[in-house]
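Note that one protein chain of the assembly has been removed; the remaining protein chains are unaltered in position.
Which chain is which? They are A and B, in the order written, and residues in each are numbered from 1.
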Amino acid sequence: MEINKYLLQRISNSIITHIFLMAVTVSCLFPLFWMVRCALMTNATVFTDKSFVPHVLHFKNFITAWTEGGFSVYFFNSVIYTVSVVVGIVLISSLAAYAFSRLDFPGKNFFFYMFVAALMIPFPGSFVPLVVLMNKIGWTNMRYGYILCMINVGLSMSILLLKTFFDKMSPDLEDAARIDGCGRLGIWWHVALPLARPAIAVIVIFNSLNVWNEYILANLLLNDKSLMPLQRGLMVFQGAHSVDYPLLMAGLTIAAVPIILIYLAMQKHIIKGLSSGTTVG
Amino acid sequence: MPAIRKNSFAARLVDNSKNYLFIIPAVTLFSIFYVYPFYEIFNLSLHQWNGISPHRTFVGFANFQELFSDKIWWQSMWHAGFITIIALTLQNALAFMLALACDRQIRLKKFYRVVFFIPPVLSEIVVGLIWQWILYAGMQSGEHIGLLNYLLVKTGWPQLVHNWLSDPKTALACIAVVHCWKGFGWGFIMLLAGLQTIDGQLYEAAKVDGAGSWNQFRHITIPMMVPVLLVVMILTVLGSMQVFILILSMVGQGLGYHTEVPVTRILDAMIGTNRFGYACAMSVTFGAILIGISAFFKILSNRMKQA
Partner (left out) sequence: MRKLLGIFLCLLMVVSAGCAPKQQDANTITIWHWMTDRHKAFEALAQKYEAQTGVKVKIELYAPSDAYTQKVIASAQAHVLPDIYGILDKKEVFASFIESGFVADLTDEFKKNDSEWENSLFAKALDVNRFSDGNIYKIKPGIYGVPLDVTNIQMLYNKKMLEKAGIKTPPKTFEEFLSDTQALKRIGLAGLVSGWGEQWMINCFASNYAFNIMGEQKVMATYKGEVPYTDPDWIKVFNIFATLAKEGALAEGVVTKPNKFAEQDFALERAAFAFNGSWCVNVYNDMNPDLAYGVMLPPAVSTAFPMKIWGGAGSSFVVNKDSSRKDKAIAFLKWLTADEQQQYLAQQTKNLPSNKKALSSIPQILSDFAAVMDQTTHPSIWEYNEDPWVAEKFAKGIQSIIIGEKTPEEVAKEVQTAKQQELEKAKSKTN
């Protein structure tokens, strides 16, 4: 009897959990489905065809969106920007976060809170001085100018998150590494970074999404079409007045794919942190 | 090493300066991209300037004076606060529950982990369009066009049919709910990452001691998660206080002053009414308030750690 009751409770618990999870899942999947559905229609049917799956599927929209939007160039640019910015952020922010968490130097707290405070100033205020500055040092319309600027944008949040994870790292491993003859840099690379893998995965996802969808700064700092990121391509379908919804949705779908792939690749590492069996915590 | 360590101040300074090398890249970028713009924002907040003209009139703290008596500004601050409170409770509770569920051994958890991250990936354009349609108030050929009103009628709640986005009582709440839906994925993965770092042995030990799942949650999960929860909360506050694209895509320039938030006020002062000085004063004040809130969270978490 006892066992049956226990089993029953467990089953009902898991059913409730699944119903709850499923409800959230539907709300998340529906817009994705809607976006792809719109991408397969024409401008004339997109608002009038009420059927769940449209009768005629225009897969050609994806090709049209790619060529009309000039995606070849923009896509390449966005990949360059995203990879460089994310690699830059991971290296620079983990160095800094490690120092803030593990090393000692005067003014440590000052610098840390300086980075955290930078998160708080709303962006719109700073665009005019930023453009003036970038022109003075000649970094406008340059790939590296934009990349460095974007690295800086993502630094504060990444430092904050990584420091939290480094703080939880047990000092034993560090001591072990030190005895093995590792320097500070060695400990950072061989001990701290692997241990913080879940956090780094989060940072990679967060910043990839940020850079991939970024448009305001690119628009301000870059002039040439040949340097613009993917979001510029999407603008082609949104006129000041008229919007080509199917092509826009096709473009948005194409734009969403790489981010989803990055997430799929990274979320494994969020989980793996546990299975590697280290004693963090 | 020991020889140096004996050597007092100067040697420690040398050693410390090596530590500085770790933060030099970050600090360099910071000083290039933030110091001058932040100085300019503060400087401009003391001026009257239309954003274009070469003439800037120094007005001292007049912009701040005006701002402190600007009712609409404080109202917009309250609106952002309202969205933030909803996000802190509803969004983070949802995120935490989902993270806990996916941390356990349940079926389909890999699938859920992917699906919950879809809303943050979606473009604001899609989110705006979808929710406009869900909350649409009008009718065509006798049926509601908006999904929510349509479902309310079909499920026998016609008295609840409502003009969701054009009623001051519901507009902001609708925006807050959509914001939570769009953002919970972030809290979810960060909390999940945090849960992964908790040593499984702790739970084993607790089980041996006879602790139930509630006690395990209270005495192991919560204390271990405090630092990550703090980061998630700070980021939720920042994300929610600075929300604006979502509002623009849902209600345009807003329903009267009922859907104004600080960032829309700043943008409006800057591009709409060309008062850059005033906009910068808003930015400075807003930044100071956000720093205050974050400091409050920091102190709160320190207390929690001690307790």
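To be clear about the criterion, a contact is a pair of C-beta atoms (placed from the backbone, for glycine too) under 8 Å apart; a residue touches a chain by one contact, two chains touch by 3 or more.
The structure presented is a predicted model; accordingly, all values stated were derived computationally and were not measured.
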Contacting the left-out chain in the complete assembly, out of B:142, B:156 or B:210: B:142
Listed residues A:132, A:176 or A:264, member touching the removed chain: A:132
Hidden partner chain, touching residue among A:103, A:147 or A:160: A:147
Hidden partner chain, touching residue among A:11, A:83, A:176 or A:265: A:83
Touch list for subunit A against the chain that is not drawn: 43-44, 47-48, 80, 83-84, 87-88, 91, 127-128, 130-132, 134-136, 138, 140-144, 147, 189, 215-216, 219-220, 223-227, 235-236, 238-244
Positions on subunit B where the hidden chain makes contact: 50-54, 132, 136-142, 145, 163, 165-168, 171, 250-257, 259, 268, 271-275
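What we mean here is this: only the chains that are shown with their structure count from here on.
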Chain centre separation in whole Å, for subunit B relative to subunit A (CA means): 15
Footprint of subunit B on subunit A - complex, ascending: 14, 17-18, 20-21, 24-25, 27-32, 34-35, 91-93, 95-96, 98-100, 103-106, 111, 114-122, 124-126, 128-130, 132-133, 137, 148-149, 151-152, 155, 157, 159-161, 164-165, 167-168, 184, 188, 198-199, 201-202, 205-206, 209, 213, 238, 248-249, 252, 255-256, 259-260, 263-264, 267, 270-271, 273-274, 279-281
Partner subunit A, residues of subunit B touching it in the complex: 16-20, 22-23, 25-27, 29-30, 32-34, 36-41, 51, 94, 97-98, 101, 106-108, 111-123, 125-127, 130, 181, 186, 189-190, 192-194, 196-200, 202, 224, 227-228, 230-231, 234-235, 238, 242, 262-263, 266-267, 270, 276, 279-280, 282-284, 286-287, 290-291, 294
